[in-house]
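The complex appears here without one of its protein chains, the remainder shown in place.
Up next is chain A:
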């Protein structure tokens, strides 16, 4: 009973070791929380702006995308930069679950903006229907992608794939709304794009994980668009293919 902490059974170094590691983990956790919280705010702003595509006719789309790029995506890129700088100091997979969803949302907003014709550069003007590759995403965010040779912050393939399932959902919604806005051609375009992506997803050998779950949902996005196309073709509203 008389023994206190200095009983000799425990090397005091163990205690110091545990304390140091525990404290570091708590500090890193707090800082990450702060960074991701601010990144998530930028994401919400960007997603909010982007949601206007559903009520914007194609003629007015360009200025909207410009606004999205400047006030939505730019802060996102800065947020990811801050995250990358901090997170690279620690083992990537130890903490990556803390920001994976956020990064995926950022990638999703960029992909969608670019597909609609935004994200143009001097060398490559934006055009409708352009799908950015994961490498191009990395260039825009100024972070490495699919890193394998070193332990540092990067965008993973899973995050990119999950972002793709995000944009199929958004585009399936847009397919319907663009009919309402009178742009049937866009609906047709979306339809073929989503089908191509779906065919791509089917090439993957998915295991029972989050990617499978989200990819499974893509077929409903395809179905939603097909229903719209069906309604249009039934009424002879589809543009004539020459």
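General observations
FYI, a contact is a pair of C-beta atoms (placed from the backbone, for glycine too) under 8 Å apart; a residue touches a chain by one contact, two chains touch by 3 or more; residues count from 1.
The rule is simple: contacts and distances are computed from a predicted model.
UniProt lists the omitted chain of the complex under the protein name "Translin-associated protein X" (options: "Translin-associated protein X", "Translocation protein SEC66", "MHF histone-fold complex component" or "Mitochondrial inner membrane protease subunit 2"). Across the entire complex, the residue among A:37, A:204, A:217 or A:237 in touch with the chain not shown is A:204. Note that of A:161, A:190 or A:229, the residue touching the chain absent from this view is A:161. Annotation: of A:70, A:139, A:196 or A:227, A:196 touches the absent chain (contact as defined above). For the options A:29, A:57, A:125 or A:239, the residue in contact with the chain missing from this view is A:29. Listed here are the chain A residues that touch the chain not shown: 1, 3-5, 7-11, 13-15, 17-19, 21-23, 25-26, 29, 91-94, 97, 131, 133, 146-152, 157-158, 161, 196-197, 199-201, 203-207, 211.
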